[in-house]
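The other protein chains are all here in position, but one chain of the complex has been omitted.
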Amino acid sequence: MPELQEVTVDDLKHLVSDRAIKGETMLLNMGPQHPSTHGVLRLLLELDGEIVLNCIPDVGYLHTGVEKNMEAKTYQKAEVMTDRLDYMNNMGNNLSYVMAVEKLVDLDVPPRAQALRVILTELQRIASHLVWLGTSALDLAAMSMFLYCFREREDILDIFELVSGQRMMTTYFRPGGVWRDVPVEFEAAVRNFIKIFPKRIDEYEALLTKNPLFMDRTLGIGKLSGEDALQYGATGPILRASGVNWDLRKNRPYTGYEQYDFEIPVRTEGDVYARYLVRVEEMRQALRIVEQALDKLPMGPVRSDNRKFVPPPRSEIGVSMEALIHHFKLWTEGFPAPKASIYSAVESPRGELGVYLEGDGGPKPYRVHWRTPSFDNMQVMPIMVKGLLVADLVAVIGSVDIVLGDIDR
Amino acid sequence: MLLQYVAIAILIALTTAVALIAILLGELFGPKRKSKIKAMPYESGMNPIGPGTRRMPVRFYLVAMLFILFDIEVVFFLPWAVVFRKLGLFGLIEMIVFIVILLVGYVYAWKKGALEWE
Amino acid sequence: MNKKLEPIVQALQKEFDAQLEEFRDEVHLFIVPERLVAALTVLRDKHHFELLSTLSAVDYWPQENPRFHVIYQLTSVSKNLLLQLRVPVSGTAPVLPTVTGVYQNANWRERELWDMFGIKCEGHPDLRRILMPYDWQGHPLRKDYPLGYEEPQFTFNFDEIDLRKPYAKE
Partner (left out) sequence: MGVEEKLGNMGIVTTTLEQTVNWARTRAMWPMLFGLACCAIEMMSAQAADYDMSRFGMELMRPSPRQSDLMIVAGRVSRKMAPVLRRLYDQMPEPKWVISMGDCASCGGVFNNYAIVQGVDEVVPVDVYVAGCPPRPEALIHGVVTLYEKVQGMKFKAQV
């Protein structure tokens, strides 16, 4: 078990100002185990009293080597890894990987499966924003927000468990559609959630939006201009809070998003309060999408009948010989993908979640690269916190909404 | 005359007893395994950089002084609140004068920007 | 190929003699490392590709000469376009010019390239390992790097593994 390396100031010479080396300003580890870093993120802070002069993030404390591990598994088995990447957005990860595989092998998806994917991804977006709202309000000392938000999140997790049998690591979307059709109680559960949730959002807004304490802690803190955001590659609510209207669901619609009408909340102030407003508005819009998708939920098969890539239903196996052959071939060896590379991106609650997938003709992906939004959103954070107080740094970390599984992959 | 103070004496004795027992039990029955790493300062899991005791900026001292000043002011309210009825109007005016004097100091500190951090 | 992308691709092919490859309406342009920074500045300023969304590499291990393909995925937010530049890099001395001057978010991604593939980016402000511990040997995402698979403990092989498993002393 290796010993903890001794961190001397001189190997950081090129990063911190010379006042730190002389010992005038304080170098402090806001380290891997800290209540407000939302995971194992280490920030090396250069402090002059309470003012943050310089913030050097040090990531990698949750590096799980997912990209290397996915190269050793077949296309179907590799999907199990995707749930653990951004553990707040499991459905979204499944969706982006599954769409990449479908694009690579050119597989069609029946309309009912596409509508189910939209409903469950938007519910996952609401669940992810609820965790963000709960924990970042908790960081600003609003304890009750944490308990209210997790109460709603339990309803969504019950729906996921109803559908896929697992609360978080669902792996419900499969190449060519979804794993199996939704049970009968699914529509009633989602209808009930749609009925109660708008009142709950009004409860949150009543608690926080006009709250002078919350506004003092968030208005004008951590400002970010549109150009800087693009220059540092930030996407998602951070970019939209800085005035750039870029949302993949509108600009590059996928799995049928073009059929539903919803707005993209965009604000121009680009501070912590603007990001709060954008995300809360996004929760309302996501609920509208779920309602429209549920109303227009088409009947029909939930998985493509292209036997080359999709295992046949069990009923057919006892009857037809071809189905038995396809079943065994797919489950033992997996399906071969062409020797080419594609990039497919999805709008996750944190930004553009892209998958660069390269096949080599065999059943195993040759290279999988995950373009995760938190990796770039974390790069933007140091330029937002220069000159702020340490307490405001906590608010900015909350507003950036990073997930360490996303950053370290 | 002394009788009325017995209640307070019992209260003080009891509270110190409970406090001491809690510490004593912890000290007696708690296992003690000292180690160099356990004695090192905790810096969220990493090796602390630079000396622990270093020169602190003067603003902390300023904030501490202001706090002590206004805290003592509040302490003087307590005895006044106990005999508030008996003193009547005279006590009220006396306390208002006391507060006004400190209010001047407060406004002065505020305008000089002692409460701002920068 | 997207209609709006045609003129840009032609301009790039003439100016930087880039080869074109297409797959499922995706445009891949091959560019030599020396002309990379110039191509990126042209793309960012003239053709408004403001966002460098991905910067990663692929290791074609047994094939030695262009062993790595470094991929720059550019997105134009204003014109809603997607373009992919691929830069072949040799395996013996994998060196690339840094693009942090053109796109700031390449900073961490180039550190990740160095950490995972061992591709050095010259001129990078602080080229340290980003995901692995600082004293880690080897570059994990290379094809010749072992996966590090460990024999899982089941009932039948519990005892042998139990002997050599480094349990933590108290």
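Order of writing sets the labels: A, B and C. Residues in every chain begin at 1.
Methods note: a residue touches a chain if its C-beta (ideal position, glycine included) is under 8 Å from a C-beta of that chain, and two chains touch if they have at least 3 such contacts.
What you see is a predicted model, and the numbers here were worked out from it, not measured in a lab.
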Neighbouring displayed chains - absent chain, whole complex: A, B, C
Touching the absent chain when the full complex is considered, from A:R153, A:R275 or A:H326: A:R153
Listed residues A:L12, A:M26, A:V40 or A:L330, member touching the removed chain: A:V40
Contact set of chain B toward the excluded chain (per top definition): 27-33, 35, 37-38, 40, 42, 45-46
Absent chain, residues of chain C that touch it: 131-133, 136, 140, 145-150, 152-153, 165-170
Footprint left on chain A by the chain that the document does not show: 1-5, 31-35, 39-40, 60-66, 68-69, 80-81, 83-84, 87-88, 131, 134-135, 146-147, 150-151, 153-154, 157, 167-169, 404-405, 408
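Please note the rule applied: only the chains that are shown with their structure count from here on.
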Centre-of-Cα separation between chain C and chain A, whole angstrom: 22
Centre-to-centre distance between chain C and chain B (centres being mean Cα positions), rounded to whole Å: 57
Where chain A touches two or more other chains, by residue: 5
Partner chain B, residues of chain A touching it in the complex: 4-9, 23-24, 26-34, 42, 48-51, 389
Chain B residues touching chain A - in the complex, by the definition given at the top: 43-51, 54-57, 59-60, 117-118
Chain A-facing residues of chain C, complex: 23-24, 26, 28, 50-54, 56, 58-59, 71, 73, 75, 77, 80, 82, 84, 103-105, 107-109, 125-126, 129-135, 140-141, 145, 147-149, 166, 168
